[in-house]
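Here it is: the structure, laid out below.
For this view, one protein chain was removed and the others were kept in their places.
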Amino acid sequence: QTAFAGIGRVATPQEVAAWDIDVRPDFKGLPKGSGSVAKGQEVWEGKCASCHGVFGESNEVFSPLVGGTTKDDVKTGRVARLNDSSFPGRTTLMKVATVSTLWDYINRAMPWNAPKSLSHEEVYAVTAYLLNMGGVIADGFTLSDANIADVQKLLPNRNGMTTNHGLWPGKGMGNGSKPDVHALACMKDCIAEPKVASFMPDFARNNHGDLSQQQRGVGPQRGADTTRPPAA
Amino acid sequence: QTAFAGIGRVATPQEVAAWDIDVRPDFKGLPKGSGSVAKGQEVWEGKCASCHGVFGESNEVFSPLVGGTTKDDVKTGRVARLNDSSFPGRTTLMKVATVSTLWDYINRAMPWNAPKSLSHEEVYAVTAYLLNMGGVIADGFTLSDANIADVQKLLPNRNGMTTNHGLWPGKGMGNGSKPDVHALACMKDCIAEPKVASFMPDFARNNHGDLSQQQRGVGPQRGADTTRPPAA
Amino acid sequence: PAALARANPVAAGGGDPNILELPEHSKGLGQPVATDGYGRPSKYESNVQRRTSPGLTQTTQASVSFAPLQSLFGIVTPSGLHFERHHQGWWDIDPSKHRLMINGSDDKMLKKPLVFTMDEIMRLPSVSRFHFIECGANTGMEWGNVAVPTCQYSHGMLSCSEFTGVPLKILLDMAGVDYKRGRYVLAEGADGSSMTRTVPMELIESGQVLVAYGQNGEMLRPEQGYPLRLVVPGVQGVSWVKYLRRIEVGDQPYGTKDEAIHYIDLQPGGLHRQYTSTQECKSVVTTPSGGQVLLDKGFYQISGLAWSGRGKVKRVDVSVDGGRNWKTARLQEPVMSKCLTRFSLDWVWDGKPALLQSRATDETNYVQPSYRQLRAVRGSRSIYHNNSIQTWLVQESGEVKNVQLS
Partner (left out) sequence: PAALARANPVAAGGGDPNILELPEHSKGLGQPVATDGYGRPSKYESNVQRRTSPGLTQTTQASVSFAPLQSLFGIVTPSGLHFERHHQGWWDIDPSKHRLMINGSDDKMLKKPLVFTMDEIMRLPSVSRFHFIECGANTGMEWGNVAVPTCQYSHGMLSCSEFTGVPLKILLDMAGVDYKRGRYVLAEGADGSSMTRTVPMELIESGQVLVAYGQNGEMLRPEQGYPLRLVVPGVQGVSWVKYLRRIEVGDQPYGTKDEAIHYIDLQPGGLHRQYTSTQECKSVVTTPSGGQVLLDKGFYQISGLAWSGRGKVKRVDVSVDGGRNWKTARLQEPVMSKCLTRFSLDWVWDGKPALLQSRATDETNYVQPSYRQLRAVRGSRSIYHNNSIQTWLVQESGEVKNVQLS
C-alpha cells in the first residue's frame, strides 16, 4: 500500500527468527532437537522443582502440573477424573490435549522468573520429564522433533477438547456462534417463590477485609462493617 | 413529588438567610444598611489596598479596579475609553454597568483571602469608596439601600451593555440564538494565496518553556527544542 | 437501617450547622492551579481502589486485581481503576525501543514480514472506540456457589474504555496478507509470559480489531500494556494481548497455553470446550449490591451495567422479587456495540427483604440466563464464561448480601 510509504520496513530473516518462537499443534515452528527424561530430571530439579515441587505436585505458586491421570487415560485419550468433581483441582496434564502447548509454553515462559533462558535441548528434556512423571513416557525416553508426534498420541486428555460451541467468533471452528443456553425474557409470574440456596456463611463475613472500607463513604449506601456481626 | 419521599427536606428560614446572599441589579436581596466614603477609605486601606493599590490602580494581583472613566462618562453612561484600543487594559469601573454587581461581589468574595468577613456596613462603605475613587460620588457621600438606585444612575458604563446577540440559550434575553458571523463552507479556490500575518517572534521562542518537554516523546512528532534557534 | 443513616436534620439552632456556620472553604483562599500537573481523586474517595481477592491466586504477579464496580458511574472506567490480569507481572516499557512485527507462519501467508516502531504505528490512520473488556474468568468463582461478598470481586474483572489505535487490517494489508490462506492470527506479547492467543481473521477483516496505544484519551497504562495492546472487541480479555510485539498470520489455530490449558471450559461429561472466546450477554446491578448497607427506606435508583460480546445491548429487565416479575429498565445512551451500557430503574424500598436481579438481552435476541438455566447445560465446573443473572438480597437491616437462588 503505497499510501503509507516510509512507514514500516521489511523484517529481516534474523529478526523473524529471533521472535517467531511459537509452536503449533501440528508442530509447525518446532525447532529440531531432542532431550532425554534423565536430562529433564536434572533441569527440573535445578530450575523448576523449587516452584512446582519435586514431583510437579506443588500448588504453592500455581496449580499442580502432574497428577490425576491414569494408564487408562493414556489409552483412551480422555482423563476420567475430569468427571470426578470430588477430585481436588485439575492438573496441567489432566487438561492439556496438545503436547506442542507444553513445549511452546515452557520455551517462552519458564522458568517463571527467567523466561526464555532454556536451551532447546532443555525444553525437550524437561517436557519429556513432565510427561514421564505423568506416566506417559518411559524413563529411558528421549523426546525429539522426530518422535513428538508419536508422543502426542499418548497424551492422556488428547481427545478431551471440543470446539462444538458458539463462542468462537469466526467461521473456522465452532458452530457459527449459536448459543447453547436459551433463556426467555419472561416478565410476569415467571417462577414460583424464589428460595435462597447459597450465600456466604457468617464466619466468612470478614474474609475479604472490612467491607466498610471498600465502599464510597457518601451516596445511597455505606459499606457493611464486617468486623462486627451481621444484623438481619 | 411523592415519588422521592424522604429525600430532601424543607430549608429553614435561618438556613436560607445564611446562604441567600445574592444581590440583583434591581437590588433584590440587598440588605438594609449604609456606609460612608470616609469609612470606606478606612476599610480599603486596611483590607484592600495591599492587593489592589492605594488608589485601586494596582495590577499586581489583578487588573486595576479604578481608572479610565471620566466625568463625561458619568453623564452619558458610556465609557469613552472603551473605544480607545491604545488605552492599556480595562478597569472594573470602565466595564461594570450595575452597581449591585460590586456590592454583591465584594460582599461574597472580598477580601480575596478572607471572603465573607466584611460587615454590611463595610461593604456599603468600601463600595462607596471605590465609586468615590472613580469620580462617581463625592467625598462626603454615604451609600445606603435607600440611595443606591440613584448611584446606579451615575455609573460610568451603565449604558454600556447589550444583550442583542445570539449567545443566550434562553428566550428571556438576546436575539433567539441567531449567530452574528456567517461563514460559508467553500471547498475549492476559496481565497487568493494565503499570507501569514502574525506569528510568534523568534525572541519569544522559549517564553513558554522548552516545548520539547511539553510533547509526548513517542508518536508522529516530537516537541521543538526551543532552547535552540529555530530551523526554517 | 436508620442506625446507619446520615440524616438531613434541622438542629436545635434552627438549622443545620453545616449551613448556618459557613465552612472554612467559603471563607478562605484555596489551592493554586496545577498544584498537580496530573491530578488525583479526592482524599475522601480513598475507599475506591482496585483490590485483590484473598486466597484467589498463589502469587501476586500471576494474579488479578478487581475494579470497584460498586463505586463507578456511567460506562467509562477511570484508567487508574482498570482491572488488572497479569501472568508474569507488568512492566513499564520504553516506547522508543518497542517494536511490532508482522510475519506469516510460512512464506505463503503474506508477501513480506514487517517491523514497525511506535512512531510509525502512531502515524497511521487510527480510530477511537468505546469497548468493554472482561476477563473470561470473571464471576468464575461463583459457578458452584456464592464465594465472594461484593460485586467488585464477583464482577470486577470488567472495565470499559475509549481505545485509540490502528485497525490491524491496515497493517496486514501493508504486509500483503493472503486472506484466503491466513484465517487465523496469533498475537504475542513482549513480557515474560509472551502471552499468545489465536484470533479469527473474520474479526480482523471486520475492522474491529485494533493495535491500540490510546486509552481514555491518554496512552495505555503500563498495567494495561503500554505502549501497545491488541483490542479484540467482544472477546475475553486474555486475547487483548498486552505489550504486543508480534502478529503472525497462519492457517490453523495455535493451541497456546492460555487457550489449551486455561480458558477452556469443562462441561458435564468431561469434555472441555476449547477456543471459547466470545463473552456472551451479561449484566449486573451495581447499586445496591453486595456488602452495601442502604441508609434508609424509600426511593432508590437501581443501577447497573450490561454488555454483550455479540453487539449492542437491546434491553435490560430488573426484578426486585428474585425473578418472579420484571420491569424494563432505562438504558443510558449512547448504546454502543461491545461496550458497557448503563441501565437504571426507579425503586421504592419498603424495608422488607428484596431480591434484586438484572437480565440483559442483546441485539441477537440472546437472553442472559439464570444459574438454573446455565447449569442445566454447562454444569458448574466451567470456570469461564459465567454470565448468569446475579442476585442481591437486600435484608431488613439494609445490608445487601450476595446470594444464589435454587
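For clarity, chains are labelled A, B and C in written order, and residue numbers in each chain start from 1.
We adopt the following convention: contacts are C-beta pairs under 8 Å (C-beta built on N, C-alpha and C of every residue); 3 or more make two chains touch, one makes a residue touch a chain.
All of these numbers come straight from a predicted model, not from anything done at the bench.
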Report summary line: Displayed chains in contact with the omitted chain are A, B, C
Query raised in the report: Which of these touches the unseen chain: C:S194, C:Q208, C:N386 or C:N402?
Result: C:S194
Query - Interface with the unshown chain - residue positions in subunit B - result: 1, 4, 7-11, 15-16, 19-22, 24-26, 28-29, 59-62, 78-80, 82-83, 85, 90, 92, 95-98, 100-101, 104-105, 108-109, 112, 115-116, 157, 160-174, 177, 179-191, 193-200, 205, 207-209, 211, 213-224, 226, 230-232
Query raised in the report: At which residues does subunit A meet the chain that is not included here?
Result: 3-9, 11-15, 18-19, 112-117, 216-220
Query raised in the report: For subunit C, which residues reach the chain that was dropped from this view?
Result: 6, 8, 16, 18-19, 23, 25-45, 48-52, 59-61, 63-65, 71-82, 84-86, 88-99, 101, 115-117, 119-120, 123-128, 162-164, 190-192, 194, 213-214, 216-219, 221-223, 226-227, 243, 295, 298-301, 303, 332, 334, 336, 342, 344, 346
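To be clear about the criterion, only the chains that are shown with their structure count from here on.
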Query raised in the report: Should the pattern of chain-chain touching be classed as line, ring, star, complete or other?
Result: line
Report summary line: Distance in whole angstrom between the CA centres of subunit A and subunit C is 21
Query raised in the report: If you average the Cα atoms of subunit A and of subunit B to get two centres, how far apart are those centres in Å?
Result: 66
Report summary line: Residue ranges of subunit C touching at least 2 other chains are 123
